[in-house]
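A protein chain is absent from this complex, but the other protein chains hold their places.
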Amino acid sequence: MRSVFTRAALPLLGAMLVAARAATQQTDPRLERLDAATRPAVLALVDSARRDLLPTEPLVQRALEGATKRASGDLIVAAVRRLAVDLGHARHALGSTASPAELSAGAAALRAGASQTTLAELRHVRGEPLIVPLAVLADLVASGVPVDSAAAAVLSLARRARDADLVEFRRAVERDIALGAPPAAATAAAATWTAQSVDVNAGARPQRPGRP
Amino acid sequence: MFDPVDDVIERIARHLRRPVHIDPALDGRVMREITELPTPGGATALGKAWRWLRRPHQVTLTPLGGLAAAAGLALVVLLSRMDPTAPAASRAESRAFQFVLVAPRATHISLVGDFNDWDATRTPMHRTGSEALWTAVVPLEPGRYHYAFFVDGSRWLADPSAPLARDEDYGAPSSVLTVGGGGS
Partner (left out) sequence: MGIHSVGTSDAALVRRVQTGDTGAYAGLVARYRDRLGRYALHMLGNREDAEEVLQDAFVRAYRSLARCDDPERFGAWLYGILVNRCRTAGARAARRARRFVHDPTALETAPLAGPDGRTEWDDTVRWALARLPSESREAFLLKHVEELEYEDMARLTGAGISALKMRVKRAREQLQAMLKEAERV
């Protein structure tokens, strides 16, 4: 009886799984923009990410970007695969409660060269969402700041600085680099001033009205 | 009263009164900084910003001829939080951002990015007032967005005043905009 049941149920179960997978892979009509050769590979990557509980929207957008920019199928698949791997590493570092936006920012930071340890430390020291600190880290590295310097600076500020302070810190670094300062020195100096500014603002006096 | 006999002082003053030209890229840096700030007008700005978004809008500016030779000056301007009557899914944390590009010789520009599925037809930019100025407004939730300007159907342009997307896989430049939560 049991063997009969199994013999009947397994093929049915297999068919159901195949149908479910096919349905999942075909739910996003946007990916119809990919050519017929590229689409299955990207769909498989997206599906795999979904099963791993990773955000799929960044993967879809990366594929769509490639399609719009007329990149080859190989490039698109490679880019989507790379991002999926980075998202997985970001989730490993930031924890399962990380939001999709944090994972995307974390993936960008990892791609820029930050370590998973740095991301984990950021999570440990900062109670607020990490979107902006991670983005600032990635942007600093994109501006030429050595990743170790960028990571040290962001970590030093992450505990107390607000998102707006971190954005201002990044702008200060970019401004000083544009003025000719070495990136590492600019980063260290701006981090010092931002930290002091955070401390001052914590006990700031109200400004005189009319004279900002 | 200024002493007309004082030739030295007048020479100095005349010399110092000569026009000084500051790099017009400063405009973009200013506009980028203020995107992080709340509208200075206060509570009434919300409804007025929403009404602004829903109708064509003209911005009259002094000529920006100094920018004409550049590839483009792009400004991303935070307008306001979305109207509270918007659907709940988009209402929660969306803010309206205005993208501005100076491109006097372009005939058609699209804003393309993660926020519109990289669909070059979805967000055409519009000339506003000045012949050189193109704008588009997009509501964005907190997150990190890649975007670029697609000029005249053939050329991709990154935002010169925004960080470049480092994870660029396709050979054409893109920029990054990070939208934080809680007012940043």
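Letters A and B mark the chains in the order given here, with residues in each chain numbered from 1 onward.
Here is the rule we go by: a residue touches a chain if its C-beta (ideal position, glycine included) is under 8 Å from a C-beta of that chain, and two chains touch if they have at least 3 such contacts.
Source: prediction; values computed, not measured.
Across A:85, A:125, A:147 or A:181, the residue that sits in touch with the chain not pictured is A:181. Considering the whole complex, the residue from B:94, B:116, B:135 or B:178 that touches the absent chain is B:135.
Summarising the interface, chain B meets the missing chain with residues 2, 6, 8-9, 12-13, 15-17, 19-24, 26-27, 29-31, 33-35, 37, 39-42, 44-46, 48-49, 52, 57, 59-62, 64, 75, 77-80, 98, 100, 128, 135.
We adopt the following convention: only the chains that are shown with their structure count from here on.
Averaging C-alpha coordinates per chain places the centre of chain A 24 Å away from that of chain B. Put simply, chain A touches chain B in their complex at residues 30, 58, 60-62, 64-69, 71, 75, 78-79, 82-83, 100-101, 104-105, 107-108, 111-112, 128-129, 131-132, 135-136, 138-139, 141-143, 162-164, 167, 171. Interface residues of chain B facing chain A in the complex, by the touch rule stated above, are 32-33, 36, 112, 114, 117-120, 141-144, 146, 156, 163-167, 169-172, 174, 176, 178-184.
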